[in-house]
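Take a look at the structure set out below.
The complex is shown incomplete by one protein chain, all other protein chains being positioned as in the whole.
For subunit A:
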Amino acid sequence: MASIARCLRSARPLGLSSLVKSSVARPIANVRIARSFSATSTNAIRKYTKEHEWIDLSADNKTGVIGISEYAAKALGDVVFVELPESGTKVKAGDAIGAVESVKSAADINAPISCKITAVNALLEEKPGTINQVPEDDSHGGGWIAKVQVDEEGVKDLEALMDVEAYAEFTAAEGEDH
């Protein structure tokens, strides 16, 4: 199954790509830049992958929260099912840890960095639509996917990721690229 990015990019006629690669200009350049919604780890810095996941790393570089970006959530359409990882699982950067599914498509959620899953957002099993409403909210009631424990390798992986401005440019370019 495709990663979110592949889903967004794939050439399948009815795939997600369609939703993004439209011939209609979409106002995606205005990805929300401010992080007004973070309720925890106030010093955390949010980083994004090219596959449209985000991760907040705590100030002490020990823990983090993972989710999918607002851009991806919007492109996916109404999310009706979220497959969550299992707590305790250790993963490398890029490993599939779950999936988000809409009527039309399924997209893997990949680990943005090497980490160990310590908690998952069980709310998404009951209310998968939360992903559409507040995908970048890491608070209780938000659309975050998992909480993770991070070691040195994970911190290093972080260097390859984009900050919010770079990600906004990346998605803007992707949206226009059709």
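Simple rule for what comes next: contacts are C-beta pairs under 8 Å (C-beta built on N, C-alpha and C of every residue); 3 or more make two chains touch, one makes a residue touch a chain; residues count from 1.
By our rule, contacts and distances are computed from a predicted model.
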From "Vacuolar protein sorting-associated protein 17", "DnaJ-domain-containing protein", "Ras-related protein Rab-12" or "Aminomethyltransferase", the hidden chain's UniProt protein name: "Aminomethyltransferase"
Residue in contact with the excluded chain [from A:49, A:69 or A:102]: A:102
Residue in contact with the excluded chain [from A:45, A:80 or A:172]: A:80
Absent-chain interface as seen on subunit A, which is shown: 1, 11, 13-14, 17-19, 21-24, 77-78, 80-81, 83, 96, 99, 101-104, 106
